[in-house]
Structures are given as C-alpha cells and as structure tokens.
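Once you've had a glance at the structure underneath, I'll fire off some questions.
Heads up, one of the protein chains got dropped from this complex, but the rest are sitting where they should.
Labels for the chains are A and B, by order of writing; each one numbers its residues from 1.
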Amino acid sequence: MALSSRERRLASLRRLPPTLLIGGALTAIWVAFAIFAPFLTDYDPIKVDVIQALKPPGPDHWLGSDAIGRDIFARIVYGARYDLAMAFFGVVGPIILGTAIGLAGGYFGGRIDSILMRILEVTVSFPYFVLVIAIVAVIGPGLKGYFISLTLVNWVSYTRLVRSQVLVLRSADFVLAARGMGFGHLRIMLFHILPNAIIPSVVFVMTDAVLAIVLGSSLGFLGLGVQPPTPEWGAMIAEGQTYLTSAWWIAIFPGIAVCSLALGLSLVADGLARLLNTGP
Amino acid sequence: MDRRSFLKTTAIAAFTVATLPASALRANAEGKKILRMGYGSEVLTLDPIKTVYGPDILIQGMMFARLLQANADRTEVGPGLAETWEISPDGKIYTFHLRAAKFSDGSPITATDVAFSWNRMRFQKDSAYAAPFQPLIKIEATDDKTVVMTLDRQFTPFLTLTEIWNTGIVPKAAVEKMGDEAFAKAPVTSGPFKFAEWLPGDRVILAKNEHYYLEGQPHIDGLEFRYVPDDNTRVSMLQAGELDVCLGVPAPRMVELKAAGFRADPEPSSETYDMLINHSAAPFDNIKFCQAVSHGIDRQAICEAVTLGLGTPATSIMSPSLDYFDKSLPTIARDVEKAKSLLAESGVSDASFELIQNAGIADEEKAAVLIQAQLAEIGIAVNIAKIDSTQAWTRLAEGTYQAEMNWWYNETRDPDNALRWCVWGAGDNKSYFTRYNNDTVNKLVDEAAGEADTAKRAELYAQIQKIVVDEVAQVALYHPTWLNAYAPNVQGLILNVGLQFSSIGETTLG
Partner (left out) sequence: MNRFSFALRRPIQLIPVLLGISVITFILLQLTPGDPVRLMLGPKASQEAIDFVRARYGLDQPVLLQYFYYILNALRGDFGQSIAFRAPVGDVIVERIAPTTFLILYGLLISISLTLVLAVAAARNRGSWLDHIIRFICVAGVGVPSYFIGLLLIMGLCLRLKLFPVSGYGPTIVNNLWHLFLPALTIGIAVTPILTRNLRATFVQQMDADYATACRSKGLTERYIFARHVFWNSLLPTVNLLGVVVAFLIGGTVVIENVFNIPGLGNLLIRAVLTRDYFVVQAVAFILAVGVVISNFVVDLLTALLDPRVKL
C-alpha cells in the first residue's frame, strides 16, 4: 500500500528528534515575531510617552510600559530583530574565520599550523572585554563593534573543531585520491575536506548562537551594547533592574524572552546533534 | 598512586588553595559602633589636593579638618581649625588664628602645617583643583598659631572656599617623610576620623580620631566606606542590614525604602543636569539653533521621568540651592511653534546633531532618549552615541563633540565657583568645555566676585543668569536632589549641597 505524500512527510517528521521540532518551533516563533512585529502591535517600540510611564501589564500595554512610557511588548517583539541578529551575525564571522584557519592549519600542518596554534593560544587567553571595549571605542558604538570583536575571539572554537576533523581527513583515501588526480590544495580543501569536516561545527553553531545572545545581552547589561533607544533585551533587563521591586515587568519579560529564544536554539542544537549523530 | 587517590588528593589540595587567600583574619568590630556607608564609585586617593571625584571628596571631608567648618546643611560656615579671623579693609589680606589641635598621630597642628597644606593645594603642579583659588597669591605662617593669606584682589567668596575638601589640613612632617604617594594611601588626618585600613576595590575603613579637636566627637567608633558599584545591589544591602547608609538610591526605589522604615527623604543638592553644547562648532555655533533646541525640550517631562518628581525642572543654569539663585526667572516652557520658527530663522540646513551619552548611566540615557523624541517633533534629528566616559571626557575637552549629557555640582552655596567654571569663557576650561564666551558675562562674573555688598551681588548674578539662559550657554535640564537612604538608627546625618557629611561628628548610631 502506497503512502500518500502527506503521510510520508508526516512520517519523516516523526522521525526527527522531538527536541529539534520543539526547538525549531520556538525559534521560528521568535523569527516570526521579529519579521511581523509591526502586525503584532500598534505601538512604536521607541515612542516615548511619559504620561504612560510605568504602567503594569493590562489591556493597554499587554506587558506593561517602561520608565519613559514605551510599550514593553512592542520593545520585546521589535527587540527580537536585534537579538536574533546578534545570534546570527554573532556566529557568521567566527565560523568563516575559524573554519578557514582550522582548514589551513590542519591541512598544511607543519610550521603554518604551529604558528596558527600559537595565535589560537593567545586568543584563548585574551580577556574578551578588553577587546570589545577597545574595538567599540575605535570603530564607534553599536552592534558592528560587537560583531567584529566576537569574530576575533570566537573563531577559536571552530578552528579546534574543524582542525581535529581535518587532521583525520587529510589522510583519508578520497583525499589522497583527489591529490593523486592533481587537484589543487584549495579545491581539495573546499570541495573534499570541508563538507566532511564541517558537521561538528554545524551542530556547535546553534550552541554558539546561544552564547552570542547571552554575551551580547551581557554587554547591553553592562551598558556597552546597542545604542539607545534600540530595543535590545539585555539592555532592557539592565534598564528594568532598578525597577525590579516597583515595576518588575520591565526586566522580567525581556528576561523570559532571552531565556526562551536561548532555549529554542539549544533544543535545535540538541536535536541536530542527535540527527547528525555527532554528539549527545 | 592510583588515579582515584590522586584525584582525591588533588581535590583536597585544590580546596585548601582555594580557601587560603581569605585566611587573613581581619579585626572583628564586635560591640563597636561602626557606621557602614555604601557608595557607587571607588575611592581612588586620600590626598585632598589630588581629589576631584565624588567618593574621595566625601570620605576626605570626614578625615581632614579645614580652617572653617560648615554646619550640617552648609547654610553657614563658622570656626573650624581657625577660631577667629580678620579680613583687611581692602579685602585682600586674611589672617586666621588657629586653635590648639592635634593630628591623628598626636602631633600638634601648627600654622606651618596649615601654610604647607594650602601652598600645596594652591601651587603644587599636580594639584587638581586650584582653579577656584586663583586670586590667592601668598600663604604664610607668621607665628605658630597665625596664618596670613594674601589675595591680589577683593574676592568675596574666599571665606566659603576655606571649607572645601581640598583645603583639608595635612601634617607637613608626615607628607614630607612619606612622600605624596604613600601619604595618599594611608594619611595622617586632622578631622573626626583617622585612617585605619584600605581594601582596594572594596572599602576604606576609618576609626575614631582620639585627637580630634572637638572633644567628645565623633560619637561613633568608626566608619566603613564601601564601594558597591551596582545601584540595586547597594539598595539590597541596605535592606538586608549590610549597610547603614546607602548613597545614591535610584529614584524608583525611594518610596519602597521609606515604606520599609528607612529614612529616605530627598536632600537638597547643588547639582544641575544638563546637555552641554559646543558653541564653537556647527550647529550650536548658531544661537538661534541653540534657542530652538532649548525651547524644543520639555524639561518638566524629563525631570518627571528621571527623578519621579524628586527634582525641579531648570529655570536657571544654576541650582535653586545656591545663593543668589534668581527665583524670578520664568519656567522655560516647551513651545513647539516657537522652536520651529527659531529653527527656520537659524537657517541651519542640516538640523541634526550627535548627542554623546556616558555608557552605564541610566538617568542620562533616559533623558537623552526623551530629548531625541522631543526634538524629532520640531524637526531636529538627534543621534545618540553611547560611549565610555573616558572617551566622552576627552572629546569634551578637545572640543570634538556637538552635544553631551552631563551634570555638575557646586561645593559652596556661593555661586561664584559654579559660574566661574561653567559660563566664564576666560577660564582654562572654556566654560565647562562649551566654548561659550561672552565678554559681558565674563566681566559680570569678575565684578560679582569682587563685590562685597549682598544686594549688589544679587543684582549682578541675576543679570548673568538671564543672559546665559537667553544665550543657552548650556541646556540646563533639571536639578535633582541627593537620593540617600539611612537606617532608622542613624541619627543626625545629612548629605549637604556641597557633597559633605558636615555633621558626621555629631552623628549617632542608636
């Protein structure tokens, strides 16, 4: 008996790890919030209205309003754009740089590798906040500095993951075969080794995205993140900290937002790991 | 050694190492009356002449006696180390007669020490705050108990300046023996408290100065001045009984503290929160533009949102707590139409500017965001740039800025110091780096300082205030109050307009 295509699709969905589905759904909700923010709320996230300041959650302001009368719900859904951007761009730079270095180091070995590994050691031992403050001061405030500094620090993880794979793969039969056929180093690295070496990194990316959000919002919390009046969750928590006892909603709701997005991404990471059978 | 026993030993060793650094026992203050204060910034130096910074000013005020001593709310300055003094008829020579007093090490405080302290403050190259004392040209000890100071002109505010922190009296012998650097870390003092211990990054501990010249004072045995950078942690510590005084309570938490039985009443301060504008660069080199901005801002709304009603919107450039504040100045009401027409008149084509805001200061951020929203309505685009304060200071000083959120306070109730600093264009700091420079104002400031008659001074200061508000020397926004909270058992202590606990000697812990 042939299954209909719909049933087949359902069956294949069922075979996916449940954490992947739940996490994917949670992440998708936040992505949808970010994209459709203007349809979800009539409020402008940066519109101040001092008469409406510090209103508790209610029919006017679903999640309350902050110290200068901005709607918390609007700030959270629009804020998803910035926090998702931090998650996404926070890993793009590191994965590109880290993979390139890991590939080169692992493939060529020898002196190149040992120089790259020394650089890696320096990076690992370098305090992140020195770098980020300096970079933000040099190139000006905002997310750009955050992305650059994160790239300069976080590539290390990908280099380690990729390099350890490459060290094994470079003597694999298919690579030796490709070399025998006279392919160039670049071609072998990009088309033969990379697709196989990158799988652990793909799994790690999700975890790394979570760390990028946590780190980015920590910066907001320390007052070094996005520029006001940008709605970013970490900065919102910092703003609301003063009001925890009098207007708890200012800090608690963005806190829940950070945690839930992080949870979604972590679940995806867990699910992907199971699917690709690389980790736990 | 097998793996397991190795791991066990390692664990035990690691634990021992972990606990080692804390093993240095510190004096237990049981049974003693120790006042614990929490402040948001860290003490950096205990040398009065190197001091420019809140926590240092506060703590040194309790460590070093000055020639004159202020009363609790600093409405008056009376005898301190100087019991009496005379002023020559031309107002240029001040003669101070000292009382018998001792330093915390038991050595006598002589006129030589006073002259040494003052000469250091006035003439040593790295003295940070000699500027207000410019007219003072000579300080000498004529005998053991007499100090004569010579000014190059009549200078009415001089007496009130003999009370501010950087004129604190230090022992000549100790400073010369220890050297500036060591002295700044563990000074010999002349005020109600002596130095006991300094745990960097954590607290400075003071003990009662048994040799203090006011017998029986202070009533408490010691004082801990703790550094607690996070505002909310500091409040939590007061609530949990880990502090007796919390300095700098965020406005939203005052009500809650008061309800819980703490003494949490706003105390008058001399602060002005303002937006500094750079008069030497576009677009603020255009006075109409400055006025458009000034009229486009809703000071009432900013004051309400930031201080929650615990401050007053600015009408003048200086705080209502200062003498000669002109009460007749009208409220600078927001007037969108007027602002728009001023903007049109100004002819500024690119109506936008960058507003620097110091990272990590929540109140500044709120005010900056409100200014941005309010000015957007009259067609001026504001870009907020949140940068760290070192960079902000440097750009301010170098003049590479357009506008910056800032604040300032005045040590004395006499306004000379404040105005000389923030609107007197002839000074080193170019009217608090705004590059505002109006010859008439400069002359009036000098004239008012040299005038002895109170009524005439009032008139001159009224003129100055009117001009600088009209010409928007800086965009004064609001005057907050000091927001501190005290445990119920702390009695007789207030923070006065000069950022001093002048009544610390009489304070009791019930």
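Just so it is clear, a residue touches a chain if its C-beta (ideal position, glycine included) is under 8 Å from a C-beta of that chain, and two chains touch if they have at least 3 such contacts.
Everything quoted here is computed from the prediction, not taken from an experiment.
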| request: Name every shown chain in contact with the chain that has been left out of the document. | output: A, B
| Out of B:131, B:333 or B:376, which is the one that touches the chain we can't see? | B:131
| task | Touching the absent chain in the whole complex: find that residue among A:67, A:143 or A:237. | result | A:237
| task | Touching the absent chain in the whole complex: find that residue among A:25, A:96 or A:138. | result | A:138
| said: If the hidden chain were put back, which residues of chain A would touch it? | reply: 19, 118-119, 121-122, 124-131, 133-135, 137-138, 207, 210, 213-214, 217-218, 221-222, 234, 237, 241, 244-245, 251, 255, 258-259, 261-263, 265-267, 269-270, 279-280
| field | chain B residues that touch the omitted chain in the full complex | value | 3-4, 6-7, 10, 14-15, 17-19, 21-26, 42, 44-45, 47, 50, 52-53, 125-132, 181, 184-185, 199-202, 226-230, 233-234, 236-237, 239-240, 242, 388-391, 393-397, 408, 421, 428-429, 432-433
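We take it that only the chains that are shown with their structure count from here on.
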| field | Rounded Å distance between chain A and chain B, as computed from the means of their C-alpha atoms | value | 43
| query | Can you list the residues on chain A that touch chain B in the complex? | reply | 46-48, 50, 53-54, 67-69, 133, 137, 140-141, 222-224, 227-229, 238-239, 241-247
| Contact residues on chain B for chain A in the complex? | 231-232, 250, 252-253, 255-256, 301, 304-305, 357, 359-362, 365-366, 368-370, 372-373, 384-388, 391
